[in-house]
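With one protein chain withheld, the remaining protein chains of the complex are depicted in position.
Presenting subunit A:
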Amino acid sequence: MVEWRQLKPLEWCKYVNKKVKVTAHEKHQFDGWVFTVDPVSASIVLVTFQEKGGTATVRVVTGHAVQEVEILQEGNEETARRLRDTFMPLGGQVLSLEELRCRKESLRMWLEKNRIPVEEEGETLRVANVLTVSAPYGAENCSSSNEIILARVQNLMEGNPGLTLQQPSNS
């Protein structure tokens, strides 16, 4: 087969969500479901699910060690979903529209109190024209191309007293 590292990203995509057997240097062989192939290092991420659910084992074969990749089985919608869920961040809480609106208002008032220009653009807040905050308006929902402003705004957001609703108002 053509050397694994010379393949193009579109060709690597063809292996995603398939069960493969990878032969690596020093006669190692591993099999598992391909979650992804890193385009920078050509490393293959293989996931092996446990029979009874629970934890999965992830094995990553570094790109330079791959000798041969053989497809054993095609995946389907179910395996794709399982692979996605394995790596999706945990603790995704579902907030009601009312709670989202409260959080957005609280954040907007806190930023204005700190003399930072903020505008509402639909569901997102635009801060100083270079940073956007999307739902649910936490520090990790900020997006900006300027890392200094990003760090400053995130620090500021963490100090927002309006977010912790458990605190009594006259403490």
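In this text, a contact is a pair of C-beta atoms (placed from the backbone, for glycine too) under 8 Å apart; a residue touches a chain by one contact, two chains touch by 3 or more; residues count from 1.
Rule of thumb we're sticking to: contacts and distances are computed from a predicted model.
Enquirer: What protein name does the UniProt record of the undisplayed chain give, "Methyltransferase type 11 domain-containing protein", "histidine kinase", "Gem-associated protein 7" or "BPL/LPL catalytic domain-containing protein"?
Expert: Matching "Methyltransferase type 11 domain-containing protein", "histidine kinase", "Gem-associated protein 7" or "BPL/LPL catalytic domain-containing protein" to the record, the invisible chain is "Gem-associated protein 7".
Enquirer: Quick one: say which of A:45, A:107 or A:125 touches the chain that got left out.
Expert: Looking across A:45, A:107 or A:125, the contact with the absent chain belongs to A:45.
Enquirer: Of A:86, A:106 or A:132, which residue touches the hidden chain?
Expert: A:86
Enquirer: If you put the missing chain back, which residues of subunit A would it touch?
Expert: 5-6, 8-10, 12-13, 16, 24-26, 28, 30, 35-43, 45, 55-65, 86-89
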